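Just passing along the structure, written as structure tokens.
We show some of the complex, not the whole, and keep each chain where it was.
Naming follows writing order (A, B and C), and every chain is counted from residue 1.
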Amino acid sequence: MSVSLELSDKETVAVLGPNGAGKSTLLGLIAGLLRPSSGRADLDGRVLFDAGTHWVPAHQRKIALLAQEPLLFPHLTVLDNVAFGPRSAGASRGDARRAARHWLGEVDALGFAHRRPGQLSGGQAQRIAIARALAAEPDLLLLDEPMAALDITVAPMLRKLLKRVLAGRRAIIVTHDVVDALVLADRLVVLDAGRIVEAGPTRLVLERPQSAFAAGLAGLNQITGTVTGHGLVSEDNMSIAGVVDDAAVPGEPGVAVFRPGAVSVFPEPVHGSPRNTFPATITDLEPHGDQIRIRAGALAADVTLSAAADLAPAPGSIVYFVVKAAAVVIYPAKTVRNDEAGPRP
Amino acid sequence: MHGAGKAPAAITIPLWIWVVAAAGGLFILLPLAAMVTRVNWPQFVPLITSGPSLTALGLSLRTSAVSTVLCIVLGVPLALVLARGQFPGQRLLRSLVLLPLVLPPVVGGIALLYTFGRRGLLGSSLSVLGIQIAFSTTAVVLAQTFVALPFLVLSLEGSLRSAGTRYESAAATLGAGPGTVLRRVTLPLVLPGLASGAVLAFARSLGEFGATLTFAGSLEGVTRTLPLEIYLQRETDPDTAVALSLVLVVIAVAIVGLTFRRTAPKLLNSGGTRDA
Amino acid sequence: GSSDAGPAGAGSSKATGAAGSPGSASAGADLSGTLTVFAAASLTTTFTDLAKEFETDHPGSKIRLSFAGSSDLVTQISEGAPADVFASADNANMSKLETASLLAAGPTNFASNVLTIAVPPDNPADIGSFKDLGRSGVKVVVCAPQVPCGAAAAKVEQVTGTEVKPVSEESSVTDVLGKVSSGEADAGLVYVTDAKGAGNKVTAIDFPEAATAVNTYPIATVAGSTHKELAAAFIALVTGPAGQRVLLAAGFGKP
């Protein structure tokens, strides 16, 4: 893999990417749990590794890693779990426990101090794991899909907690959930096949995705082509009407995006106020929240359950995707530079 | 940060652990090395190919093979019952099955004598049927089976437990009766565990001495297995004894090493080799 | 050869004699300490008794006994076992030590033993003489020719011309006895002393041809013993009248 990433102090970066993109591998390398064959890394001027010559073992890096599973030590109480970091750093038992109590308080879990991990629910355990990682006072906190193993009912609470504790802290959070990036991170990095494919301030990347992958992450339909006066001509010569960004220069490469939710689906062609109608052959149906997402090649439309039941869409049948020009945003395409992952100015 | 390629950074083991482990390894290795130094190498081949040596080796291999089969026949059901059954006395049964593992073989031999001997618990009934076990090769096989059975049972029980019952449930809902499930699902699934259990049982049978001596006697070609031959030769011909001991060690290492070549020993290994 | 016992025997009578005399103070001081005696397994009972007697005679002394097959003991002594005295069940094993220069002084014969036929109390095969052991269908257990009792058995077979087809050739006389007393075998060739020691578990059937294979028990001080005086005193006890009385009672013959 080949990744170049810099974090300023107190910055939280979200790393997104498909399965196998190398997100966990990246964190493992930074934490010192994997040994790279080449490359180098440093933290606040300390070299962490420089392939072949330098290798700082995990326990000397001051980098805590929080994974999907809380991995609380089952033989220690919650309090001693949280005190583990301070103890390892040489604090006395009393000092370590005091620190642990402080951090347990921070995650609203003082009540569990004397429980064993086995007596906690998944969400509670993950909260303790966060306290334990923070108690080690790491210079950098790594989070690898910290909410992936949690019930949908407890994830929001944990997200709130993370929002609080990550504020003003240097952290890298790997997630498959764009909402995590939005809520928790200042900056977003999209990784694919071990490379950075897109990077930038979270909201910008999600609202003006350059790559098809980022558009997919943001849940947007994306069409690339050439900007025209009042829209875009796609590569396969389809005209799209939309709201053209000021920065977009006609004749230059551009990108058009619109939400699947903004697309209406009709069994026959319709004529009316919406300006864009695309005939589409259904390729797939999948659940999407409380709606059904109808896919037709690269485009998608979300319809309600009852609309879907009325439409009875089936793969292979031809339908018409209709979207208002007002729902389409058109902006200039940028050349994605792979190194553009520096700290926010 | 910029990185390319990767390898797991093995969990660091403190240095002193390596040192003590080396001492532990030497503690087992040195005695074997010491034995090698005492071998009369020029005479080695003649010593181990003498008539009595070859006879004893042949007998040992044959009886160990038969007792391994017997261990499989008795041990597979025992392991199944221990791993899958629910019945009163299950714990006691497991303790008892473990017993020959820790019982001095001579005591085991005495117990066998009291059971299958002419005057033993079953002996008189067997005599009536015209079956004479004592002083026969059968007695050797029984003694070996007695001491080797726990190795097979417990190895297989472990495999059965870690395999779980989910595949068996799936097979049952597909219409397979208990016999079919056993034959086509359970046994194939635990085949590696069964194989290593069988190998250990074979090796243990090959090394069995005390129970055989006490229960079966020692007659060339009938009951005098390799360990008994070694014991006897020691009286008059230490060179042969040492040479034969080495043969036994080599056979045992070869068997154990070959079987566990690709995997950690299943017998004593809880939960496969997946370490995160 | 009781003549072999000469010098050691003389020494011993002095020592035993001295034990009761008032002049034994200095000797008694010399005779304190722990003496380690390695003795053939067939001497377990007799030597245990004699050791007690010795300890009574010589307060401050302690006898440690290690019993095993004679050849085991030879191996152990060769490998440095801390034996002061070695009592073997045959001359062959004693001479192994002698050739290896591991004896402090030449061995003394102190007892002899002859074979007897041990049968289970009910004598199921109805054995009456050595010839009966050659009958087909009789389950006879003997010692392997490699061990002393087996060598003796082979000799008797040769003399009587009876070919015994044993069902097992054990590596120690104990194992022969075990097979007979458990009723497994119809008969076994063991030493008179073993049969006697087993009490009512076996019946001994003596046979005259046994005299052709008398087994002699030698005893000697081991080279490197740090308790040579004590060793000499113990050997004197064994070879002396008190020892002989105990050994005779156990069924041993005169050396």
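One rule holds for everything that comes next: a residue touches a chain if its C-beta (ideal position, glycine included) is under 8 Å from a C-beta of that chain, and two chains touch if they have at least 3 such contacts.
What you are looking at is a predicted structure, and each value in this text was computed from that prediction instead of being measured.
J.: Write down the full complex's copy numbers per chain kind, following the labels used for the displayed chains.
T.: A x2, B x2, C x1
Methods note: only the chains that are shown with their structure count from here on.
J.: Just the number, please: Cα centre separation of chain B and chain C in whole Å.
T.: 38
J.: If you average the CA atoms of chain A and of chain B, how far apart do the two points sit, in angstrom?
T.: Distance between chain centres: 55 Å.
J.: Could you check chain A for residues that touch two or more other chains and list them?
T.: Within chain A, no residue contacts more than one other chain.
J.: Residues of chain C that touch two or more other chains: which are they?
T.: none
J.: If we count contacts the way the header does, which residues on chain B are in touch with chain C in the complex?
T.: Within the complex, chain B touches chain C at residues 113-114, 117-119, 134-135, 213-214, 216-220, 223-224, 228, 231-238.
J.: Quick one: in the complex, what on chain C touches chain B?
T.: 69, 71-72, 75, 139, 141, 144, 146-147, 166-171, 175, 178-179, 182-185
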